[in-house]
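Input: a single structure, listed below in structure tokens.
All protein chains but one are shown at their positions in the complex.
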Amino acid sequence: MLSNTLLRRVEWGDCDPAGIVFNPQFFRWFDHGTTMLYEAAGWPKQQMLIRFDALGCPIVETRATFHAPCRFGDDVRITTQIVEVKARSFDIRHTLTRDDVVCVEGFETRVWTITDPERGMRAAPIPEELAARFRA
Amino acid sequence: MLSNTLLRRVEWGDCDPAGIVFNPQFFRWFDHGTTMLYEAAGWPKQQMLIRFDALGCPIVETRATFHAPCRFGDDVRITTQIVEVKARSFDIRHTLTRDDVVCVEGFETRVWTITDPERGMRAAPIPEELAARFRA
Amino acid sequence: MLSNTLLRRVEWGDCDPAGIVFNPQFFRWFDHGTTMLYEAAGWPKQQMLIRFDALGCPIVETRATFHAPCRFGDDVRITTQIVEVKARSFDIRHTLTRDDVVCVEGFETRVWTITDPERGMRAAPIPEELAARFRA
Partner (left out) sequence: MLSNTLLRRVEWGDCDPAGIVFNPQFFRWFDHGTTMLYEAAGWPKQQMLIRFDALGCPIVETRATFHAPCRFGDDVRITTQIVEVKARSFDIRHTLTRDDVVCVEGFETRVWTITDPERGMRAAPIPEELAARFRA
């Protein structure tokens, strides 16, 4: 399955008064991790949407477990990988580590969405060319 | 079980290039919903921590399901309620609606945490006075 | 000159490890203050852009002075007012107070922008109907 890893320095503004990363920031980083996964698949997000005439890949479900806090100045590693490619959606896992210790795990399900003349948008089958790259 | 509701106007800066709320923002709002739930219990967060000599209530697990997008200018309603009070942790549900349509549901588990002289911090039993308010 | 005031509770996620509002948050609040000023002028932002066939009102210059820190739980008041309406731009002042003490002052210059078939976008005269409301 396709996978990609990013490095990230925890910034002052990522942290809360307890001195640890404010949990919504992790979801920002995971979203960027997914963007970079598309790029690793061969298509930067905007190009992918144009190439396959899609509207986007909105998240329909996400969850995360927090094992250890991250602090200002920490260098963390976020590995984003495809877990499953279904007909109209795909599952992604994000694993954030610091010095090989898993601090946060995130999971998300995204739906392949196209423009619908009547309803504005609707789910559609993931193009086989893209699905093949995700499964690689 | 204790419950509290907030109203919120979706701001320009909450939204992404697709014109909908960027998903990490919901987690910011949910976090504030929990803060206001403590206040509804009778203790603003900082006072609660001092009163019960606690370090905080970090999230150990969260998840959310996204049913409908929210857009710039929407007035949304976030209801935050205690779902279960366990010995050392408690579960919270957030329900975000717009015109009585559920757009996002969030769940979180938070651990009651105190200072530990050796390990820095550790989970501890939720004080009965607070637990009673949460269950009210 | 047109003026509008908002109340805002400082949230946990607005604050940094020093326990005070992280300065970029003030610019988020000021941006929302400007949005609500348009609404006070009679047109919510999206309606204003459609009504006058405009692309937006991007900021070309902003500055702020910080007199006193704001902390988690503070209730602050943000007054946003038109300072000057020029041919193609307008100046706005934001004054953030807590208990009548001025904590932050912000200033911004925004340009009235329309679609240009060749250059994508360009500055244009502010419609007189809107300018009259701003000056009211």
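Note that the chains take the letters A, B and C in the order they are written out, and that residue 1 is the start of every chain.
By our rule, a residue touches a chain if its C-beta (ideal position, glycine included) is under 8 Å from a C-beta of that chain, and two chains touch if they have at least 3 such contacts.
These figures come from a predicted structure and were not determined experimentally.
**Q** Which is it among A:His32, A:Arg63, A:Arg77 or A:Arg122 that touches the chain not included here?
**A** Counting the whole complex, the residue in contact with the absent chain is A:His32.
**Q** Spell out, residue by residue, where the missing chain touches subunit A.
**A** 11-13, 28, 31-32, 35, 44-46, 72-73
**Q** Can you name the residues of subunit C that touch the chain not displayed here?
**A** On the subunit C side, contact with the omitted chain comes from 18, 20, 22-25, 27-28, 31, 56, 58-66, 69.
**Q** Could you list which residues of subunit B touch the chain missing from the display?
**A** 12-13, 15-19, 22, 24, 72
Note that in this section only the chains that are shown with their structure count from here on.
**Q** So what's the Cα centroid distance for subunit B and subunit C, whole Å?
**A** 29
**Q** Roughly how many whole angstrom separate the Cα centroids of subunit A and subunit C?
**A** Those two chain centres are 33 Å apart.
**Q** Quick check on subunit A: which residues sit in contact with 2+ other chains?
**A** 18, 22, 24
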